[in-house]
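Heads up, one of the protein chains got dropped from this complex, but the rest are sitting where they should.
Right, chain A next:
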Amino acid sequence: MWSLSNIATSIDQWLNETFNPTLALILEMLIAGVAVIGLFAMLGLILVIMERKVSAWIQIRLGPNRVGPKGMFQSLADTVKLLVKEGMTPGGSDKLLFNVAPFVAMIVAMLLMAPIAFAKDFQLWDLNIGVLYISAVSSISVISILMAGWASNNKYSLLGAMRSGAQIVSYELSAGLAVLAIVVLTGSLRVSDIINSQADGWWIFKGHIPAIISFVIFIIAVTAETNRAPFDMAEAESELTAGFHTEYSGMKFALFFLAEYVNVFIVCALGATLFLGGWMPFHIGTWEAFNHVMDYIPSSIWFFGKTFFLIFLIMWFRWTFPRLRIDQLLNLEWKYLLPISMFNLLLVTLIAILGWHF
């Protein structure tokens, strides 16, 4: 049967037959790097057009409908515009930090791609601390934001960066605790183990109410962590002069923009992996016949279907809820999400120890 892992295996075999093992490994790394960059470009194009269409439909509008069939090439045209725009570096800014910051944001996003399983046996690096790696590396992204705000030599950008940094650092706690709930249930940090443990049902169904609570908390926390509305204090419109990237223009701004969308994809992929079984098809316990029918749908389609469902959910939030004030935002995290997720973790631990999950 056609699958991504078959393609990967045949490429691996061909490279190893043609070149010596060291050269083959280097070539494979290059191919993986190019594939990740290609995936980023595709994600940027698809997610931007998806965001605009979803927002239009939710607000009873039409959305982009001029470039290409039903406006589907609009994001491509936007990319061309951004490419030819001048990338300015303001005088008085810290030139090195200013220019490095967008690349830090992108590199963090690229690093996060490593442990994500896109399909059955199709993963860049199945390291045994995958989930810990993701939560550790994703917290580096705050550095790029602070760097950008600081180097801009602009008080508004600095304030925007501080606000954004406070938000990301606080919401990371709840996101981490929500992730921990599934780690406790699975008993492993390895991404492939977590997915395999869901072969007889996804954790959101198997883990009873605590799993649902931690799923809701996870979605709320990662929405805040990726700086998206209703938590987009960092880049509210004119009233906050657009947060930490006020001074960025052209492609440098586009890199921040792209990093935001790629981060949305990554956290949704993580959420799909942890709670909805990643590439695992929809299985119910020991119903062999039903499970077998579900296996006919390719695993990559399951993965991307779940991920895009979560992305749609986050977009739905964005275009429904009004923006929170900074004090409300911190209240929500410290007074509500964190206590609830701590209590929830206790509950999950109890369930895991007593073996009450299915």
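In this text, contacts are C-beta pairs under 8 Å (C-beta built on N, C-alpha and C of every residue); 3 or more make two chains touch, one makes a residue touch a chain; residues count from 1.
The working rule: contacts and distances are computed from a predicted model.
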item	value
Protein name (UniProt record) of the chain left out of view, among "Acyl-CoA dehydrogenase family protein", "Acetyl-CoA C-acetyltransferase", "Carbohydrate ABC transporter permease" or "4Fe-4S binding protein"	"4Fe-4S binding protein"
Selected from A:54, A:140, A:173 or A:294 as touching the chain missing from the view	A:54
Residue among A:14, A:321 or A:334 touching the omitted chain	A:321
Touch residues of chain A, complete complex, unshown partner	54, 57-62, 316-317, 319-321, 336, 340
